[in-house]
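Structure first, commentary second.
One protein chain omitted, others in place.
Our next item is subunit A:
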């Protein structure tokens, strides 16, 4: 009865970690897939719904965290590939690091 489950992990390099903007992007992307997608900041969990920005923000993952994904459903593999790529691309927002750092710095 259990569907095939796919897993992937990727290093979070974004300077301020998994905060508001990256979380918005990640959950939006996750929602475009029909598979169930879970995220964890440690291999053993706890696993959280990667489509829930409330949960993803609450994970408070800092820079240097290894993000673990697992997905089950018809497009599980595609979803994981897209999510890993988004994290690797630093959420496409190299340009905003400076403003976020100044936000966090003082």
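Quick notes on this structure:
Here is the rule we use: contacts are C-beta pairs under 8 Å (C-beta built on N, C-alpha and C of every residue); 3 or more make two chains touch, one makes a residue touch a chain; residues count from 1.
One rule holds for everything that comes next: contacts and distances are computed from a predicted model.
Not shown: a single chain whose UniProt protein name, out of "CRISPR-associated endonuclease Cas1", "NADH-quinone oxidoreductase subunit H", "Phosphoenolpyruvate-protein phosphotransferase" or "3-methyl-2-oxobutanoate dehydrogenase (2-methylpropanoyl-transferring)", is "Phosphoenolpyruvate-protein phosphotransferase". The chain omitted from view is touched by exactly one of A:12, A:37, A:53 or A:87, namely A:53.
Within the entire complex, the positions of subunit A that touch the omitted partner chain are 16, 19-21, 23-24, 27-28, 49, 52-55, 57-58, 60, 96, 99-100, 103-106.
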